[in-house]
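All protein chains but one are shown in place.
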């Protein structure tokens, strides 16, 4: 690839709007191997946001857990449709936010009884795995939103890029 | 995740059609870091098709080269829209084919003059990089198709899964 | 996409399980299949070498919790070794870093 040469077919008939540039959109199904693609998407978005390796791993974990829940509880391990979208939002106050949205067509969920327990300690006897996924998602993400739609669910995870805060928010 | 438990919200309101199960669909833009996501997608599809590591690498290379050409020559290194689709086709004769389709909105291309030179030897003096991408794509893929659309191009790569042939095609 | 699990007999009743790759919903059934048969009366210690594991999600942790429960019931030891920083971080987020026996160097204090 000689990417430095000017091409005379360079006019782009359908230029992207500015806010589309940092956006990825992915139509997948809830087969477990798709977590590998999700991870690659998170890694690309995390690199664009200059996250550290540790932050990247955490964000990838939260996205992985949400996808696993949709696969396992939403679609009961049967292949189902999921749309995944991710974009980087530049706020006016200089903060960057990484947004991840899953849209599924599984039965709508009532999450009101979920124990999201940020503060719930894990006692010696409390080592059953159930509820760990949700706890991890909440401990990593700054915003976890669920919207019940007439034909499925929409899940939004927002991660505020912390390094931007350190560099001095006005 | 306790994926063995039965969930009572397991009815899938929008079941996938059989042929959707092995299909992945991806709306991306021609930013170079997207090659990492493409590679993950190819790896998942290749694993589903039981390709060897060597075959997986070749198929990933061909997909990478086509994306690089669209990025570089189609959109002249500016962010542009690309839709990527991949599915595994089971033919009646028992053969499996991996299909990859890129749809771009760049100026339409006339490929009639392309030297796809499967047989073109690389002489000592002929080591300029130009044309290498196209040659690699053709040497790996069984079918390379281009369709000029009114507002862009559609590119299709087909890889016939060779191990299926070895296992005895009728 | 890969997860390799290799069993090494250390000595009578002492087993090393060497895990290499990523542990997620796609691959954790393989870890579970390798671990389950080791959780028997015969074994006294099961050591899991996680040096080659670059990622682990709650499906992997749930699998390891089964080993922990076996240890409590049988009076055996279930020890995790050489966790990469990002994997140890997940145990800390899950508040399980103090629940598991985690030994960063591999089997130095064998009973």
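For reference, chains read A, B and C in written order, and residue numbers begin at 1 within each chain.
Simple rule for what comes next: a residue touches a chain if its C-beta (ideal position, glycine included) is under 8 Å from a C-beta of that chain, and two chains touch if they have at least 3 such contacts.
Everything numeric here is computed off the predicted structure, so don't read it as measured data.
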Chains still shown that are in contact with the chain withheld from the display: A, B
Residue touching the undisplayed chain, where the options are B:108, B:139 or B:154: B:139
Touch with the omitted chain, as defined above, among A:22, A:43 or A:65: A:43
Residue in contact with the excluded chain [from B:68, B:95 or B:111]: B:68
Residue numbers in subunit B that touch the chain omitted from display: 32-33, 35-36, 39, 53-54, 57-58, 60-61, 64-65, 67-68, 71-72, 121-122, 124, 127-129, 132-133, 135-136, 139-140
Missing-chain contacts mapped onto subunit A: 1-3, 43-44, 47
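Following the convention adopted for this analysis, only the chains that are shown with their structure count from here on.
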Chains contacting each of subunit A and subunit C, listed by label: B
Geometric centre distance via CA averages, subunit C-subunit A, whole Å: 28
Whole-Å gap between the CA centroids of subunit A and subunit B: 25
Geometric centre distance via CA averages, subunit C-subunit B, whole Å: 38
Multi-chain contact sites of subunit C, meaning residues that touch two or more partners: 1, 25, 57-59, 62
Of all residues in subunit B, the ones touching two or more other chains: 1-3, 43-44, 47
